[in-house]
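Left out: one protein chain. Kept in place: all the others.
Let's turn to subunit A:
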Amino acid sequence: MADEPLILGIETSCDETGVGIVRGHTLLADALASSVDEHARFGGVVPEVASRAHLEAIVPTMDRALREAGVTIADIDAIAVTSGPGLAGALLVGVAAAKGYALAAEKPVYGVNHLAAHVAVDTLEHGPLPAPAIAMLVSGGHSSLLLVDDLARGVTPLGATIDDAAGEAFDKVARLLGLPFPGGPYIDREARAGDPASIGFPRGLTAAKDLAAHRYDFSFSGLKTAVARWVEGRRRSGEPVPVADVAASFQEAVCDVLTGKALAACRAHGVDTLVIGGGVAANSRLRAMAEQRAQRYGIRVRVPRPGLCTDNGAMVAALGAHLVAAGVAPSRLDLPADSALPLTTVSV
């Protein structure tokens, strides 16, 4: 609808420079520049490399987004930007860019929470979120379970990883198996040819004694070590490493824990909708397992398409549109980038 607010979103919290444009719940543009290839040889994101890439990419990415949406910056009603959490130097480039655009075009600016944006992006595909909903965000930087009542006002963290993020575990196991970075898509591909039941890898924080203190928390460090020991044991004894079986069994362990805890949270809170976001939500086994298990309890699983699961500007614009529609006041021009922005703060 033409009278819905036209919102521009900027994302620079990690290695993707994203500019998205939405009108209400309608996605008009989603331009992305990634520095992922520059980080590949380091096996992880190098913050200064990412920050430099954001500075180079922001202006051309904005140009592409405006062209794709067929609008000018004068048409935009508000600019939303990820102000945290994320890499401090990377966030700073996006926040300064948003302020520059806002200043020059005389538009309001909203500093928003990256994790809440991962939830909001699903509204672009599946419409408004029922309240309350449970959201599970899994990526290379975060693994969280959230209770979402009103996205404009705040989300309640239920649990998070106590060590590695889920995506980080995929990266580390991929490196162990000689697969490229980022590991998620490669593990997913290898796993299709493997037997997920062939190796019984541990499920962190699922034992009764752990559940008492960490009901909705995750731990992937032990799993990663178990995979490393198993693979190394094979290599030492001169046996070949069955890459597909290891990938499938590892992936099964991760997905088992994630879906198990997410659905337990849904049932405990009487919630009938589970939203999954973040880069790991692109994993085919996670999607399938979540669907399958949720069906038993009559819970609906909503997962945006893979391109919207990973970091992008559209998700920031989607959250901005939600905030504008809810009448939330914009941020001030001295809005800081906050690498540790808490989940309880949706907009700054």
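By our rule, contacts are C-beta pairs under 8 Å (C-beta built on N, C-alpha and C of every residue); 3 or more make two chains touch, one makes a residue touch a chain; residues count from 1.
Heads up, the rule we're going with is that contacts and distances are computed from a predicted model.
Peer 1: Identify the UniProt protein name of the omitted chain, choosing among "NAD(P)H-quinone oxidoreductase subunit 4L", "CO/xanthine dehydrogenase FAD-binding subunit", "Peptidoglycan-associated lipoprotein" or "tRNA threonylcarbamoyl adenosine modification protein YeaZ".
Peer 2: When "NAD(P)H-quinone oxidoreductase subunit 4L", "CO/xanthine dehydrogenase FAD-binding subunit", "Peptidoglycan-associated lipoprotein" or "tRNA threonylcarbamoyl adenosine modification protein YeaZ" are compared with UniProt, the left-out chain turns out to be "tRNA threonylcarbamoyl adenosine modification protein YeaZ".
Peer 1: Can you tell me which of A:Pro5, A:Gly100, A:Pro202 or A:Pro306 touches the chain that was removed from the display?
Peer 2: A:Gly100
Peer 1: In the full complex, which of A:Gly89, A:Pro157, A:Pro202 or A:Pro242 touches the chain missing from this view?
Peer 2: The one listed residue touching the chain not shown is A:Gly89.
Peer 1: Of the residues A:Ala228, A:Val241, A:Ala264 or A:Val328, I need the one that contacts the missing chain.
Peer 2: For the chain that is not drawn, the touching residue is A:Ala228.
Peer 1: Using the document's definition of touch, tell me which of A:Ala131, A:Ala193, A:Ala288 or A:Leu333 contacts the absent chain.
Peer 2: The missing chain is touched by A:Leu333.
Peer 1: Where does subunit A touch the missing chain, residue by residue?
Peer 2: Listed in rising order, the touching residues are 41-44, 46, 48-49, 51-52, 55, 58-59, 62-63, 73, 88-89, 92-93, 95-97, 99-106, 175-176, 225, 228-229, 232-233, 236, 332-337.
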